[in-house]
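Removed: one protein chain of the complex. Kept in place: all other protein chains.
Lettered A and B in written order, each chain numbered from 1.
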Amino acid sequence: MKLFKSLSVAAMAIALVTSSVSVAGASSSLSGKIVINGSSALLPLTLQAASEFKKLNPKVKISASAAGSVTGPQSVRKGIADIGACDWDASMDVPGFKKFDGQVANKVAIIPFAAVVNKNVGVNDLSTKQLQDIFSGKVTNWKDVGGSDADIILVNRAFGSGTRVNFQMKALQGADFLSKGSNYKEVKSSGDMKTAIETTPNAIGYIDLVYVTSNMKAMQINGVAPTEANVVNGTYKVWAYGNFMTKGQPTGAVKAFIEYIQSTKFQNGSLKKLKFIPLSAIK
Amino acid sequence: MQLESSAQRPIIGTGASELGGSIKAGSGKKFDRKNRLLIYNRFFKIACIASAVFVCLVLFSILFFMFRTGVLTFQDVSPMTFFFSTDWSPENESYGAFVFIFGTFALTLLTLVISVPLSVIIAVFLAEVAPKWLRNILRPVLDLLVGIPSVVYGFLGLTILIPLLRDLTGTNMGDGILAAAIVLTIMVLPTISRISDDAISVVPRKYRDASYALGATRFQTIFKVIVPAARSGIMYAVILGMARAIGETMAVVMVIGNTPQLADALFKPTSVLTSNIVMQIANVPFDSTWNNALYMMGFLLLIISLLMIVLVRMFQRKGAQQ
Partner (left out) sequence: MNMATTNAPNAPKNAFRSEKNLNHVKNRFFTVFVWGISAIIVLFILALLFLILEKGLPSLSWGFIMGLPSEMEEGGGIGPALFNSFYMLVISLLISIPLGMAAGIYLAEFAPNNKLIGFVRVCVEGLASVPSIIFGLFGIALFVEMLGIGLTIIGGAVSLAFLNLPVMTRVTEEAIRAVPKELKQASFALGATHLQTIRRALIPTAISGIVTGICLVAGRAFGESAVIILTAGVSTSGEMWDFNLFSPGATLAVHLWYVQSEAIVPDAVSISDKAAAVLVFVILMFNIVFRIPLWIKDRKNR
């Protein structure tokens, strides 16, 4: 009997402790778990922000992963992620994808894109019209846009890629892509694009400015070079906002995390180091 | 002697009856142990059956899941279009998978054309020609090759093989089924050659002795006696290699060019079932026709690989009849 009593007391004590813990968990705004899924292009940024944020708020658990841009808002809609990272504003229609109702786009960074070519290509500048002609397959030889006589090798991202959506909207102004041909191929990721452009003579493709290396050449578009300065002063138009999609306005830890990414400290610190452009740079 | 044995007999008898008595009396331990063993046996057998059933269950749930999602494709796309149209452009809602089905078969065939002769030669070398010490080194090396991640093969293909092909042939790109077939050959070579090697090694010694006794050379012995005798084993190896070639994803996607157009030339960027699934699965909206079509392609892959297994079993039965 005595044993039973002490046992029940212990059980009650445990119940009390656990309930008080859970109450504490609910009342403190900076604990809990944030699940992020979506764009792989934004993953380095998310992971960096997550590790810094976790140092400041050790009680918050962040689980960040990535598959493709559209997975982000989709996972948010299904309720398996709190934040969906997306290369475009998924609360609006874009070529190929319908908008996601009830989701809010939280801008986190500016991502500039560049049309890139292999180093052997002699052309340095392309107009929007020329880009449209090249990517739709109307122009197939470099000599037609001022280069030497060689077939243009077109390297494209697969349909559904966030980079592709943005490049189509911003650089090609909505014009369609070629989708087959003997000098046409598609690659799966930014890294594959980088390798393909670096190693294939006469190739042209497009990529986030972050990935541009000295082994390839970034094109001027309409006479403007793709540099951070030109994006900031408004002359280079091929850029887009990276977005964190949330179901309604973010709250609690999710809100704090997004605010941390948008804070001046992160924007001018790590985000700049990752070669994204701070939101504050463009008014 | 006699006396002794007759004197012993009753003792044994009483001993036995005593033992039986003790069991009946339920003094405990021995009876329990027997029972326990029985129960263990029964339980173990049931656990084993359950595991075997579970393996089947996994296969059927995979079939079910793939089919359930895949079949939804046909709500929006007619089977005729899906199987025979060459127009795959999700952006225009047209889902013809013929290019990928054709590509898968073309790539597999080309891979086998390159890899089977090489693998059989390696197998013959390992089993019949190489000295013992070399054999003992080479077999683990080939086994090791099976474990190299396909990502590594793909990357080497992209950075070394494709530029090489471009230089050798003067084509513009180098991507296509030839590049993919070469990468796949390197990947299936260990599988096919090691299993063929085993098949050749188990051919009974007497076949060889008989052949040599008839005055045949080593060349004749190997190609007229041993390889035919090991035929069903080699066939089994080839089909396993084929299954691996059909299912390989990460390496193929890096060198094939990923363009939905018919693979009618060795150096034309094209696409196969696996590479198309992995290229697009990360970018599809759930519950869209596009997503369903990708699952349908997965279901097709599944059916193709199951058909291969039926083929393997047919060959095995044939081998057994011989």
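Operating definition for what follows: contacts are C-beta pairs under 8 Å (C-beta built on N, C-alpha and C of every residue); 3 or more make two chains touch, one makes a residue touch a chain.
On a predicted model such as this, the values are computed, not experimentally measured, just so you know.
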{"item": "Residue of B:Val77, B:Ala97 or B:Val124 in touch with the missing chain, whole complex considered", "value": "B:Val124"}
{"item": "For subunit B, residues in touch with the removed chain", "value": "37-38, 40-41, 44-45, 47-52, 54-56, 58-62, 65-66, 69, 118, 121-122, 124-126, 129-130, 138, 140-152, 155-156, 186, 189, 217-220, 222, 240, 243, 246-250, 274, 277-278, 281, 286, 294-295, 298, 301-302, 305-306, 308-310, 312-313"}
{"item": "Touching residues on subunit A - with respect to the absent chain", "value": "35, 37, 40-41, 43-45, 47-48, 50-51, 63-67, 75, 78-81, 188-192, 195, 210-211, 270, 273-275"}
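FYI, only the chains that are shown with their structure count from here on.
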{"item": "Subunit A and subunit B: spacing of chain centres that average the CA atoms, whole Å", "value": "38"}
{"item": "Subunit A contact footprint on subunit B (complex, rising order)", "value": "89-91, 158-159, 162-163, 166, 172-175, 253-254, 257-261, 265, 267-269, 278-280, 282-286"}
{"item": "Subunit A to subunit B touching residues, read off their complex", "value": "40, 67-71, 74, 78, 95-98, 151, 153, 158-161, 179-188, 192, 195-196, 199-202"}
